[in-house]
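Just one protein chain is left out here, and the rest sit where they should.
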Amino acid sequence: MALSKEQIAQRIAKEVKDGYYVNLGIGIPTLVANYVRDDIAVEFQSENGVLGMGPFPWEGEEDPDLINAGKQTITTLAGASFFDSSLSFGMIRGQHVDLTILGAMEVAQNGDIANWKIPEKMVKGMGGAMDLVSSAENIIVAMMHTNRAGESKLLESCSLPLTGVGCVKKIVTNLAVIEITDKGFLVLERAPGISVKEIEAATAGTLIIPNEVPEMTFS
Amino acid sequence: MALSKEQIAQRIAKEVKDGYYVNLGIGIPTLVANYVRDDIAVEFQSENGVLGMGPFPWEGEEDPDLINAGKQTITTLAGASFFDSSLSFGMIRGQHVDLTILGAMEVAQNGDIANWKIPEKMVKGMGGAMDLVSSAENIIVAMMHTNRAGESKLLESCSLPLTGVGCVKKIVTNLAVIEITDKGFLVLERAPGISVKEIEAATAGTLIIPNEVPEMTFS
Amino acid sequence: MINKRVNSIQEALEGVQDGMTMMFGGFGLCGIPENCINELVTMGVKDLCCISNNAGVDDFGLGLLLQKRQIRKMIASYVGENAEFERQMLTGEMEVELVPQGTLAERCRSAQVGIPAFFTPAGYGTEIAQGKEVRNFNGKNYILEEAFKADFAFIKAWKGDHAGNLIFKGTARNFNPAMCGAATITVVEVEELVPAGSLDPNQIHIPGIFVQRIFQGKTYEKRIEQRTVRKRP
Partner (left out) sequence: MINKRVNSIQEALEGVQDGMTMMFGGFGLCGIPENCINELVTMGVKDLCCISNNAGVDDFGLGLLLQKRQIRKMIASYVGENAEFERQMLTGEMEVELVPQGTLAERCRSAQVGIPAFFTPAGYGTEIAQGKEVRNFNGKNYILEEAFKADFAFIKAWKGDHAGNLIFKGTARNFNPAMCGAATITVVEVEELVPAGSLDPNQIHIPGIFVQRIFQGKTYEKRIEQRTVRKRP
């Protein structure tokens, strides 16, 4: 069966390693924090100026001066720090953040990503996404395999205005874990109960399918 | 009589206005702080990272973590702040400092200044001088009119490697107060008892001498 | 000590005129100069070019200036929380320049510290790079971005002293520090204004040299955009 958003987050959490500083985008990526093993040391960075983010506050303990990039009220953990936007993007641009997880509207098989604009329809702006994707060494896209119209979001080339070029390394969707390679989308894992054929049917770009495509595990 | 170094500093202190942030170079400029009127508000910036410098500490109260750009132990006044070198030169480059007073080995009549290097003889480095002279809107040079060999330090053009081009606005020497103009060194004031002829004799660049050159006053 | 304290918000905003370019600190509704924005609405100045990471929400923050059509051009990184904004943008009533968030911050900081231009990788290969110089350093492509220029910067700090020294709180810091001194006149409103000498010189986030005017704000609503909590067990 195709994964829920929570399961996508859970699968991505396995990519988070001990000692990583991680930037989580809005949406599915935010959920990843809930599934990271608690026996490893990880710090979450939010580009509005905090490192060492903790869980949401208890009811009644919200502080309007303490939010994340999604404008949600948050808390901090021991060892946290606050800083200004300039230094925050210094961390990102300077490649001090080890892993960036963000959503996308389209990903191309060369690693291009589009997630900020649908011309004449939706123009919310790129926020920090262009800085993140142009800087990060290690980018994972978390998204549904297809859009609401049922069309593949994994394409030969993006049709929407780009956020960044050749930057995505890995994609985790509700159907598969996919690596970007020189030759196309390499299928690493499939969702439990999802066949390779179903993945092929849902993908517009070039798929590379090894002889064995194991089912995902979540821990 | 030609001014002492203290008197040069005292004359320059008159150029310091209410509300000025001032950067003082090493040598004569450092002495200027002693003569600034105490009924005006002035803050001294030192490029190693302090704003709101006070007098030297009382004996026994020296703090090795609290020095000025000349590596001298200092104190701070109410309203002082510490910051890093990057922000410190941000203040300078961003033209937030109102007045820069520094020494020179040579000044040319077009405002060029040389004060950091004598090829093959003395190479101490420019420190912050190149940043200061390239950024400041308002630069006063404090120096003796002639060097130890008796040669003019006010020249048609500098012979030593430059620190900055066309940046000096005013010079106060032991003989005169001089403004840099399109046509040459304009003599604004002369030291008490010093004749215009003595200034002419000590100057190698083009001098412009108004009909009246008043004697300096110091308060 | 050079005194930056002004006695009223009117004095703080003296010189504000139609057509000016203005920076506003804040991220979402967090750390925005609420008092200054309200006063700009009262003054009714128009044709403003506003530089701010976001454009507020329909009835708070810069949204208030939008409602009154006081903004001619908006320079921002993310404007997704504001329906009136989207309407004015799509109809062309308002000009919009979208800038990557890190580039926005660095263009402010560059204005503050006298750097006219810098290279950044953000936006390379996208429409943001159109018309901009591209250069390769060590195998990676970057685009050249220039410092902003602004007439006024409106800043919200937590504490400030009469010398203009500032301390920010939590993530309300965000764009505020980099905008101080990035405009001809920097106006700061604080929750608590104290005499010079009250703040630890070692813990000043922004020294007073970057500030022209400072005053204590009257009230702060500090509206929360996304109240997200854990239920108590």
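Before moving on, here are some points about what is shown:
Per-chain residue numbering starts at 1, and chain names A, B and C are given in the order in which the chains are listed.
Here, a contact is a pair of C-beta atoms (placed from the backbone, for glycine too) under 8 Å apart; a residue touches a chain by one contact, two chains touch by 3 or more.
Nothing here was measured: the structure is a model prediction, and the numbers come from that model.
The residue from B:41, B:66, B:196 or B:209 that touches the chain not shown here is B:66. Note that of B:93, B:170 or B:190, the residue touching the chain absent from this view is B:93. Considering the full assembly, B:165 is the residue among B:41, B:77 or B:165 that touches the omitted chain. Interface residues of subunit A with the unshown chain, by the touch rule above, are 19-21, 41-43, 45, 50-52, 76-83, 86-87, 89-97, 135.
In the full complex, subunit B touches the omitted chain through residues 46-50, 55-68, 70-74, 82-86, 88-89, 92-93, 112, 120, 123-131, 134-135, 161-166. Mapped onto subunit C, contacts with the missing chain fall at residues 106, 110, 113-121, 135, 137-138, 140, 142, 146, 167-170, 202-203.
What we mean here is this: only the chains that are shown with their structure count from here on.
Counting C-beta pairs in contact, the pair that comes out ahead of the other among A-C and B-C is A-C. Of all chains, the one whose Cα centroid sits at the greatest distance from that of subunit B is A.
Centre-to-centre, using mean CA coordinates, subunit A is 56 Å away from subunit B. Inter-chain spacing, taken between the CA centroids of subunit A and subunit C, is 28 Å.
Between the Cα centres of subunit B and subunit C there is a gap of 36 Å.
Multi-chain contact residues, meaning those touching two or more other chains, do not occur anywhere in subunit A.
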